[in-house]
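Structure, as structure tokens:
Some chains omitted; the rest stay in position.
Chain lettering (A and B) follows the sequence in which the chains are written, and residue indices restart at 1 in each chain.
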């Protein structure tokens, strides 16, 4: 259902980051007003955009940030492997602060950008769905797993609905052979965000954020009720020379397991 | 397999009702002779049509009705919530009488119009398939559940094959937002009836009667062996104003559960 209810005030966290920035422009005419938050500066504001500097680890700041919003698209926090302290601050405290603020401000539905690194330690030949057990491949993946449990808790106890979108690899095109399987086009992500808010009911639902690629490790059957159908495919990139030439070894942990280099990496050290 | 074996004599019960009437015209050239039954009068008979007045709750009448038919498309009985007595008569006695008549007359395969109200008390975010437990949302749904068990019994004991088609919402277009998920086009239903009779083997198979809509709660994978592929989609109606404007609340039982208003309704009182 592409009910494009125009939203009143949408909050996009992490608006200075890669995904936040891309979605900021794609979602511009979806809402009357868009509030953009980040710890970094967001430039070139459009007429309906508002920038709020916010450290997600600061509970009071987040409480103010969320006030008056009817939708939250949460890309904020640390978006790759990092020290435990920084991830604890941005992702664990950050997501808790966000849900608490949503609860106190009456926000009813959250788009939560989770990650495929929540399930990165499954082998490629294991087809996953929304009920598969989490097996994080990194402290980053662990923090996203925490976020998913947090969302489930706020749904069960307070009725706040969440889309837990395990984003694959959202770039203009796949950067390596692994991304032929995990690629999510920007257009499909845009469409997914809109569907999540157009759905009559969302519950607390895990969705794999992946386009309609020829090869896939993830089955979105349990999210079909939302009505999202990705339209793009990595097939158009298959013959790119840099993908044809990349050498891979099936026994390399970065190939064997879904999380790729996050799996083969050791522990992040300062 | 679209083997359009032209049937010799097809019985359509409930021919004066909405679905019976629609299918009567769409199936006209599928059979040499079409016998139409109802307790209400059926008008404007075509050359190969025959009308038989029949109360399905009358065992003798049904026995005569079925005689000489090689196919039964059963839309008859009460088609929405009603008093227990009327549903007992038309649907419980009615379906029993029909299967007994089929057994004694040697009819080997029945298209049984069941209903999504057999599973109406599942939540929307629960993806159902043919093996999901029944959870009727009404006395009507309960009677259809009885019909499905009856068909299973006649299959296991006497080898009579049935298609148990849990029809969603078969109208020219979706009447409300819920039907964006449950809509079955008349063309897809027509095609399904023909496939059921063209299949080399049917067994006793639950099929969700739903078109290829963007949002769905039902998975027909266990019926794929029949070869039916719905061709229509509710996507073409998504932008209709009356659907865009409808207000829904995810916590409304009529939205939370698949059965819609049948769930939120209380018990039917005379």
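Everything that follows uses one rule, which is that a residue touches a chain if its C-beta (ideal position, glycine included) is under 8 Å from a C-beta of that chain, and two chains touch if they have at least 3 such contacts.
All of these numbers come straight from a predicted model, not from anything done at the bench.
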Whole complex: how many copies, 2 being shown? 6
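Basically, only the chains that are shown with their structure count from here on.
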Overlaying chain A on chain B by their Cα positions calls for a rotation, in degrees to the nearest 5, of 120
Rounded to the nearest whole Å, what is the centre-to-centre distance of chain A and chain B, using the mean of the C-alpha atoms as each centre? 41
Per the touch rule, the chain A residues reaching chain B in their complex are 1-3, 5, 108, 159, 161, 199-203, 205, 221-222, 224-229
How about chain B: which of its residues touch chain A in the complex? 123-125, 127, 177-178, 180-181, 213-217, 219, 235, 238-239, 243-244, 248, 250-251, 255-256
